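The complex appears here without one of its protein chains, the remainder shown in place.
On to chain A.
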Amino acid sequence: MSATTPETRERGFLDHVIYVLSENPITAIAFALFATIVLVAVFGPILAPYDPMESNAARALQPPSADHWFGTDNLGRDVFSRVLIATRLDLMISVAAVALSFVVGAAIGSAAGYWGGWIDAVTGRFVDTIMAFPLFVLAMGIVAAMGNTVENIIYATAIINLPFYARVARAEVRIRRNAGFAQAARLSGNTDIQVLAFHIFPNALPPMMVQISLNMGWAILNAAGLSFIGLGVRPPTAEWGIMVAEGANFVVSGEWWLAFFPGLALMTAVFAFNLLGDGLRDIFDPRQRT
């Protein structure tokens, strides 16, 4: 328990991040993977050696080589370029979906956990209703009914993820509802909303961070899954799910690279997000900082 004077506080946070990363190499790997994914999403179009849409029948179905690192597909498009370009779309869908379900889920869950009573009963049943469906089938249904657009994939993914946030938020808020610091906040003149928003909710964040990171991976998989079965992004857009779906037809005839590389990208992303959770919790929990 050593001193943390004001001027060293910012530095303290940085030290803490470095400590968490060095203490747990897996977290460091996850952060490195995550950073790579974000960089690729941002700079993908600049990094891509070829136009992802440009077909060239003469170069169709070439195996990986120095020119085409991941080979070419049945229309002669460069698989490497398409995998890079697709990162932005997949990441955008999952970030937007997770952000949406986090905001709505946390609001619903916090209210239910804080006030209980009929709010808890109503939101609880609503969340149970969502959970009662096989989630992927529900997402399929939503996209099929609302139409095949990127926004609708985001809404569908957000809706099926919502129960997880609502439940975590409810549980975390509920155990702190009558904690000493919440009572003290009421005595300090905070209204119920203020107690919830400024005192209780920030303390519920660390476990929700874990949920966010696990969910990100799941959301990417979900978006790709929808595209894979033809209910998501439409060809010829570069997207990992479609690329796997299209490439799957060629695996039997030996052209494995069409499906393998987008699949690998998908797997890496899911893997990185899942590993990120613990590290995020350690970083955002002030009590982990000594």
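Heads up, the rule we're going with is that a contact is a pair of C-beta atoms (placed from the backbone, for glycine too) under 8 Å apart; a residue touches a chain by one contact, two chains touch by 3 or more; residues count from 1.
The rule is short, and it goes like this: contacts and distances are computed from a predicted model.
Enquirer: Just to verify: the chain that's not displayed, which of "Urease accessory protein UreD", "K(+)/H(+) antiporter subunit C", "Peptide/nickel transport system ATP-binding protein" or "Carbon monoxide dehydrogenase" does UniProt list as its protein name?
Expert: "Peptide/nickel transport system ATP-binding protein"
Enquirer: Out of A:65, A:149, A:191 or A:249, which is the one that touches the chain we can't see?
Expert: A:191
Enquirer: Going by the touch rule given at the top, which residues of chain A touch the chain that is not shown?
Expert: Within chain A, the residues that touch the unshown chain are 1-6, 9, 19, 23, 179-181, 183-192, 194, 199, 202-203, 286-287, 289-290.
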